[in-house]
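With one protein chain removed, the remaining protein chains of the complex are shown where they sit.
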Amino acid sequence: MAAYQMNGTTVEHDEEGYILELNAWSEELAKVIAEDEKIEMTDEHWEVVNFLRDYYEEYQIAPAVRVLIKQIKKSMGKEKGNNKYLYALFPYGPAKQACKIAGLPKPTGCV
Amino acid sequence: MPILHTVNKSPFEKSTFKSCLDHARPGDAVLLIEDGVYAATKGTAAAGLIAARNGDLALYALGADLAARGISEKSVIEGISVVDYGGFVDLVAEHDVSQAWL
Partner (left out) sequence: MTTQEELPGASGTKRFLYVNRRAPYGTIYALESLEVVLIGAAFDQDVSLAFFDDGVYQIVKGQDTKGIGMKNFSPTYRALGDYEVTKLYVEKEALEERGLSPDDLMDITYEDEDDDWAEKPSIRIVSRSEMTEIMAAQDVILSF
């Protein structure tokens, strides 16, 4: 099983890079995963990652991309709640890639 | 010798609970687990089956399964004792024979 390496500890992930044990997540781990994804975390990235973590905490689900965009639009406005802004932050898909960095499972209902 | 019966099916979906009560002898113990705990709730169509035994059985329900299903202890029928996993083990140890109704 592949794993992320962090300060001598290892955190296992699946073949797509999603961590297996959700409790193993930390901001430090998020940076390691982001680096693996070739993403340098900015405040804007963290805003989306934290939004996803809050959404998961409340609903026990990682939202599909269209749901994520709609909800970000509602809570942060349409300057951020759109495809262009979110794909600029997470080129491989704001739901899939941001969920991975947020330590969540792959989004449900992503087709 | 009293038997410990365990029932893990909803009384509304399967006839398991009714069949268990129909075959249990006075003094036997019945422990409701998993979906079986729905039989422990007050005011259901199945509550009459328990009432009909007039308290001649020792009835138990597993607390973790009640909590998982949103059944508070105050909606559990009076006379049914809520036990934890330790209590489950004790019941098995106290009875020479257990029958798991599936």
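Descriptive notes on the structure:
Lettered A and B in written order, each chain numbered from 1.
By definition in this document, a residue touches a chain if its C-beta (ideal position, glycine included) is under 8 Å from a C-beta of that chain, and two chains touch if they have at least 3 such contacts.
In this text the structure is predicted, and so the values were computed from the model without any measurement.
Checked against the full complex, the one of A:T10, A:S26 or A:N83 touching the unshown chain is A:N83. Taking the complete complex into account, A:Q60 is the one of A:Q5, A:N23 or A:Q60 that touches the chain left out.
As for the chain not pictured, it touches chain A at residues 58-61, 63-67, 69-71, 74, 83, 108-111. Touching the omitted chain from chain B are residues 8-10, 12-13, 34-35, 38, 41-45, 47, 63-65, 67-70, 72, 75.
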